[in-house]
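The structure under discussion appears below in the form of structure tokens.
The complex is shown incomplete by one protein chain, all other protein chains being positioned as in the whole.
Take a look at chain A:
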Amino acid sequence: MVRNPAANREQFRPTDHPNDSFLLTTVVGSYPKPKWLNRADELVEDPDSKFDESDLEEAHDDACRLITHEHERAGLDTVVDGEMRRNEMVEFFAERIDGYEFNGPVKVWGHNYFDKPSVVEEVSYDEPWLVDEFAFTTNVAERPVKVPITGPYTLGFWAFNEAYPSTEELVYDLADLVNEEVEKLVEAGARYIQIDEPALATTPEDHAIVGEALDRIVSGIDEDVRIGLHVCYGDYSRIYPEINDYPIDEFDVELCNGDYEQIPTFQEDEFEPDLALGVVDAHTAEIEPVEEIKENVRQGLRVVPPEKLTISPDCGLKLLPREIAYGKTENMVTAAREVEAEIDAGEIDLDAPLADD
């Protein structure tokens, strides 16, 4: 069953928040890398270059500082470092988990490839995956830092399984490792964790496996820690209302891309976790105007009351030009603040939030 989102939401309200209503603003995680960082990643591979691993680490630190501050400048209530240290959402973790090996890139489509790893023995936990990254970011940030982690279902099903009788069993072992990592992050001060499970969108019939994995992930995690789940690009009717049984505080969805056609799916049964609603499209290179985003925010009020609504982009923004990603984020925050003020002023009918005041 759902955790207790009301118990952990208020800690993210900034002390100088201007309105009584509070629509928590956040991001899904990834953000465009500065061009020089991509160059630096290439340079360190070049045997003729003096640029070495410690230089790259410095470059990553600089980029993380830059993007964290860029998120703060946009006005977000909770920030991420834009995943500047990560290459790809499965590869990054597979490199850190014992039991995986890499054999080379495989095709996704056309000439787009990814280094799909193979699980060749039982997976196990060695060094922390994200604690250093979190410690750095939280140290340079003025706002609370959210930590996105690729979920065990995606880490299991987007790899070759050579070692386990079933990939489901692999997923549960991975979930135990994610639990260990979340415990360490919490010890280091993290209070907002997001589990990313894009693979669930392609095989929604496996929602029970994801549910069991989440039970393992949150085992022993206090309710002052906010646990979100992000699932993008799918037919949500195939996993809703089942997700109401998941032990999460927040469910993050991508609906802007589909023009909110799936909102009625979430209105059929009472939505139990908080709703983190995508209000800007991660795959269009135009900055949505504030007025348009405000309409999108109101779509979320059709599903949950303001105290259960979180505002975010549809998905990670890393494929966009950086100035577009910034513009979308800034407008998103402005829209959220304006809608809060309108709610405070009684200008939005919460029973019919799309109606004009």
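By our rule, a residue touches a chain if its C-beta (ideal position, glycine included) is under 8 Å from a C-beta of that chain, and two chains touch if they have at least 3 such contacts; residues count from 1.
Criterion: contacts and distances are computed from a predicted model.
In the listed set "Carbon monoxide dehydrogenase", "(2Fe-2S)-binding protein", "5-methyltetrahydropteroyltriglutamate--homocysteine methyltransferase" or "Probable glycine cleavage system H protein", the entry agreeing with the UniProt name of the missing subunit chain is "5-methyltetrahydropteroyltriglutamate--homocysteine methyltransferase". Check A:Val106, A:Ala208 or A:Ala285 against the missing chain and you find that the one touching it is A:Val106. Touching the chain that is not shown, out of A:Asp98, A:Asp126, A:Glu162 or A:Asp235: A:Glu162 (per the contact rule at the top). From the options A:Arg9, A:His60 or A:Lys116, the residue with contact to the unseen chain in the full assembly is A:Lys116.
Residues of chain A that touch the chain left out of view are 103-113, 116, 118, 158, 160-162, 199, 202-203.
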